[in-house]
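Apart from one protein chain that is not included, each protein chain of the complex appears where it belongs.
Let's look at subunit A:
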Amino acid sequence: MSSTDISINQDVHHVHEEHDHHHDQNFFQKYIFSLDHKVIAKQFLFMGILWAFIGGFLSILFRLQLGWPEATFTFLEPILGGWVENGKLNPEFYLALVTMHGTIMVFFVLTAGLSGTFSNFLIPLQIGARDMASGFMNMLSFWIFFISSIIMFFSLFLSTGPAAGGWTVYPPLSALPEAIQGSGSGMTMWLISMALFIVSQLLGGVNYITTVINLRTKGMSMTKLPLTIWAFFLTAIVGLLAFPVLFSAALLLIFDRSFGTSFFLSDIYIAGQALTNTGGSPILFQHLFWFLGHPEVYIVIMPAMGLVSEVIATNSRKPIFGYRAMIGSLFGITVLSFVVWAHHMFVTGMNPFLGSVFMFLTLIIAVPSAVKVFNWLATIWRGNIRFTSAMMFAIGFVSLFISGGLTGIILGNSAIDIQLHDTYFVVAHFHLVMGAAAFFGMFCGVYHWFPKMFGRMLDEKLGFVHFWATFIAVYLVFMPMHYIGIAGFPRRYYNWTGFETFNIFTDLNTFISIAAILGFSAQFVFLFNFIYSIFRGRRATENPWHSNTLEWTTPVLPGHGNWPGEVPTVYRWPYDYSKPGAAEDYIPQTVPFSQTQSSNLPSERDFE
């Protein structure tokens, strides 16, 4: 279907800038069940933003409990109803909040919202394709994600609550409704939702990979691809290999829960009776889960790395330093991400020898990550930096990635992890390195590509307010968590007042909660800016950032098929910024070397 549209597009010679040529498409075809990758990307973005606000709101609820453990929360009754008992939050509901916050943020926002938005939007535009390889599969990917979202959302309103065994849903807790209420219908819906989510991810991933391999425009060799595309491409491969394993784990868990099998259950006595399950291993689930779970954090962070690399290069007006090393480090991370999963399991009773092996592999992965940071620093060195909102978020990303990434070296060390495992040190670590950092990558992408998505600019001043409020809040929330972690505070605790060892730092916890509330409030600045600018923002030009990549050669609002007329040919890599001898400080990829004689390096000439 999309191919017929495209041929129409190619034949029409455009004299005006508007591209609603598809008179045969009705509203539903154009905006709801659209096959256009740009519309699907926006659908993912809207869903991602919606989910981010829900996930953020849940975290504010449990931060209230942690910040003011003695307070009464009767004022929350209108929202939470029966979950507030005598002014106190129900401890099981607290766990449900933590669980859903994790699930929503990791999967629905930072996987679907981030990869779904930018892979869909940028892959065809940056490689010079009319659309995704399969527009239909792409549409299916969104709508299956949508169904999965609805199921997950609905589970929040069950009388027994949503899944509550942590986002890692370790059985037996997640398998036995007797153990916790949330493991009843809430967990069933969690599993169904996740199964659908995985299907959606696989449909999307296959499409991204195929498109990048097959549909690159003339001249766009793999080594002329922007780093964004490399990041999306490798992310899709990681997802394609890792998600099916989570699917199998979910499937086996469904069997254990509903059909009496014993994959993960053994020797259990609960609710006054001994279960007949025998021979299963809860550790098996953890292996299966983390075989996805660890690559998952790279699925979250690699697209952000790609977006940030592109934005830093554009706004520093410099080529990204070490383009090939950047690709190489992405490759390194991709491969290593599959062989480090058991560092989440050092103290689960797993054979200590495995612990040694996984410690070794885990610490190796610090090397490509370090290379990336050094290369970003080298890119801004002696640049001519334009502080756009996107650039601010890119700088924020690098800062957060350093702060959070370094503590990974501590946690990856099995001997040190004995003490720190499942404490707030871990919480601080991963929120900085994959939570906040990936969010910053996502914001960076939204601010940078908003003009191409909606034809208008986001307000820069509001962007700066949003950046500074968020950046400061993130550090105020997560830096102090390290102290609490070093002091040994365990995760997922409703309160710590029962322990003498943990009966300190109450002021610090209140402080963190206040910072979290301020940080969350700042997101409404973004929400206002986003909605307002879609309708009333300043009109964008075709290439507002003076960027080199292909998407900026399309019209202000690219129509179905992206380029009116022929798809442009690519002659050079995407990072010819501030090339000595060139007239402008940027040379788009579509400019042949024959037109830039004054700036060509000795090896650079056209092949025709």
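Just so we're on the same page, contacts are C-beta pairs under 8 Å (C-beta built on N, C-alpha and C of every residue); 3 or more make two chains touch, one makes a residue touch a chain; residues count from 1.
Going forward, contacts and distances are computed from a predicted model.
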Q) Quick one: the chain not pictured, UniProt calls it what, "Iron ABC transporter permease", "Acetyltransferase component of pyruvate dehydrogenase complex", "Cytochrome c oxidase subunit 2" or "Sodium:solute symporter family protein"? A) "Cytochrome c oxidase subunit 2"
Q | Residue, one of A:137, A:254 or A:366, that touches the chain absent here | A | A:366
Q. Quick one: which of A:322, A:555 or A:592 touches the chain that's been left out?
A. A:322
Q.
Considering the complete complex, identify which of A:136, A:464 or A:593 is in touch with the unshown chain.
A. A:464
Q. Which one, A:254, A:406 or A:517, makes contact with the chain that was left out?
A. A:406
Q.
Among A:170, A:338 or A:593, exactly one should touch the missing chain; which is it?
A. A:170
Q) On subunit A, what residues meet the omitted chain? A) 91-92, 95, 165-166, 170, 172-173, 176, 179-180, 265-270, 274, 278-283, 315-325, 347-349, 351-352, 355-356, 359-360, 363-364, 366-367, 370-371, 373-375, 377-378, 380-388, 391-392, 395, 398-399, 402-403, 406-407, 409-410, 413-416, 418-423, 457, 459-462, 464, 468, 471-472, 475, 479-480, 483-484, 486-488, 490-496, 498-502, 504-505, 508, 538, 544-546, 575, 577-580, 585
